[in-house]
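First the structure, which I've put down as structure tokens, then a few questions once you've had a look.
Heads up, this is only part of the complex; the chains shown haven't been moved.
The first chain written gets the first letter, and so on, giving A, B and C; residue counts start at 1 in each chain.
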Amino acid sequence: MLGLYLHRESVIHRLPAGAKLGGLMLVTVIVLTLPGAWGALAAGLVGAAVLAAAELPAGRVLSELRAPVVMLTLLFGFQAVLAGGGWMETAIAVARFAALILLATLVTLTTRVMDMVDLFERLFGLLRPLGVNPAKMALMLALTIRFIPLLGDQVREVRMAQRARGVERNIAALFVPLLVKILTMADDLTAALEARGYDPADTGTKNGTQR
Amino acid sequence: MLSTRDLVLCALFAALLGGLGMAPPIPLGFLPVPITAQTLGVMLAGTILGAKRGGIAALLFVLLVAAGLPLLAGGRGGIGVLMGPTGGFVLIWPIAAFVTGWLTERFATTANPIRLFAVSVLGGILVVYAGGIPWLSLVAGLPIEKAAFGVLAFLPGDLIKAGIAAVAASGVRRAGILPIHA
Amino acid sequence: MIELRSVTHAYGDRPVLHDLSLRLAERRIAILGGNGSGKSTLARMLNGLIVPTSGSVAVDGLDTRTDGRAVRRRVGFVFQNPDTQIVYPTVEEDLAFGLKARKLPKDEIARRVAGALERYGLDRYRHQPAHQMSGGEKQLLAIAGVLVLEPDYVIFDEPTTLLDLRNRRKVIELLRGLPQTLLVVTHDLDMVKDFDRALVLEDGRVVIDAPPVEAVPAYVERLG
């Protein structure tokens, strides 16, 4: 996976997160309602324009699309063959989703996680009457993004440790140590968050440090 | 209500769900829905974290996919994908994790792998199919019986995942870590 | 000053600290002891991350049990593993995290982050994902993330164990230059030799309490 946010001093980078996500939604709806190839074409053009304006390395960004395109082709392609839908239809479906994935990727590449999370926090504010705590949701989203590469490291480490002990492939045996590690790491992560001034009681709900 | 530790655990399992997307998806051939490892994450979130935290973990994952992160198997993400034929399966994951967790809290609080397997099947397979089949039928224009019949092809894989979830959750319990009561 | 009054702590029914009473007023205090002797538990107690099962801990007169939040504002904490301390994906965002949690105004946050980026040599990593940095750089970021909050006391729990000699030296130098009161848990006896005081823990009790010149040789001898 291409790193999440890729810093550039571009107009697109400076746009507010809300505008970018709102725009993405709008384009998505348009693309999915426009008939035939038109939607894909429109989204592709928007994508190309944004890609250029964002001053991102086009080659690298587009190569990120390779896996999803292969995947989409396999998904929709078989359908064409077996269900007799025709290749044209498959190509259009693949192009539509590929263009939408490109647009989504461009949003995450040009928006800092913090800004994205702030946006979610404001949106969740609307759900406060339902008992939703927007600050907590926001923090969890940020943590999730941070934990994904951390987890990748843990998986690699655990797998290597198993191979080193002569077990080349044992999925059940992979998950036990992985989960034990994740769960023990949770203690340290919790302490570190609170040590840095995060206070769960801060945002309306009660429940201080407890172990 | 959620302690800091709960926030961390939810985020960790949401990340785990994302991490399982790195495993290459397998296309079936006759449905525009692949076999993926990610439902295993749904089962693990439920059986290990319980209803509330498990549900939130899966919800975080869905929100991040909606925000555009390429976290679905094969590097896909964004609202567009969620509107596609597989969207129903994904959107139901928070509820599926919640149900798995709810059942776990009631019937599978020990290290007994059989019970853990059963709750994983009910929450992580039945609920997911219940969300996925009607959506698939609608979006792909398939008659619902055909969609339901096609989805049966996922059953062997999903049963294996439930087995892995049961063994793993049982191992975690035996290791003496039980965040379900914490 | 940090004061412990008959502090006892148990995890479940397993006692880990036994009736500790201490007044910690020196500028640089080392906490030594074997694996499992209770060092991390004691350290976490000093800023209220853990509250004692019985007894009390007070920082400048604030009780950690009742004023935990105010205590943590004064007492920063750096852990052994930087990976578990970094919250946001990129360096700049991560430095801002604690400041945002304190609800400081935006421009104040920006000012302090910029200052920290420069002071700790992290400027060129500003927009870089933290997980791509080396172990030493990550530990610097973790320390910076705490110091940017301008605490009066900083506790370090084995901050150099994962570092190589060069990075270790860097961190030690950084510590030496800090104006704050420092409490350092470590197995690295060399690092604390010029400290003002060293406590040696054994099975949750302080068995040596003296300046390092005395305490370190006595500790080494105890190890047999």
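Throughout what follows, a residue touches a chain if its C-beta (ideal position, glycine included) is under 8 Å from a C-beta of that chain, and two chains touch if they have at least 3 such contacts.
None of the values given here were measured: they were computed from a predicted structure.
Summed over the full structure file, the protein chains occur with the copy numbers A x1, B x1, C x2.
Please note the rule applied: only the chains that are shown with their structure count from here on.
Distance between chain centres (mean CA atoms), chain A to chain B: 17 Å. The geometric centre of chain A is 34 Å away from that of chain C, both derived from CA atoms. Rounded to a whole number, the gap between the C-alpha centres of chain B and chain C is 39 angstrom. Looking at chain B, one finds that none of its residues touch two or more other chains.
Counting partner chains per residue, chain C shows two or more touched chains at no residue at all.
Chain A meets chain B in the complex at residues 1, 4, 21, 24-25, 28, 31-32, 64, 67-68, 70-72, 74-76, 78-79, 82-83, 93, 96-97, 100-101, 103-105, 107-108, 116, 120, 133, 136-137, 139-141, 143-145, 147-148, 150-152, 155, 171-172, 175-176, 179-180, 182-187, 189-190, 193-194, 198, 200, 205, 207, 209-211. Put simply, chain B touches chain A in their complex at residues 1-5, 7-16, 18-19, 22, 25, 27-34, 44, 48, 56, 60-61, 63-64, 67-71, 73-81, 83-84, 163-164, 167-169, 171-172, 175, 177, 179.
Contact residues on chain A toward chain C in their complex (touch as defined above): 3-5, 7, 112-114, 142-143, 145-146, 149-150, 153, 185, 188-189, 191-199, 201-202, 208-209, 211.
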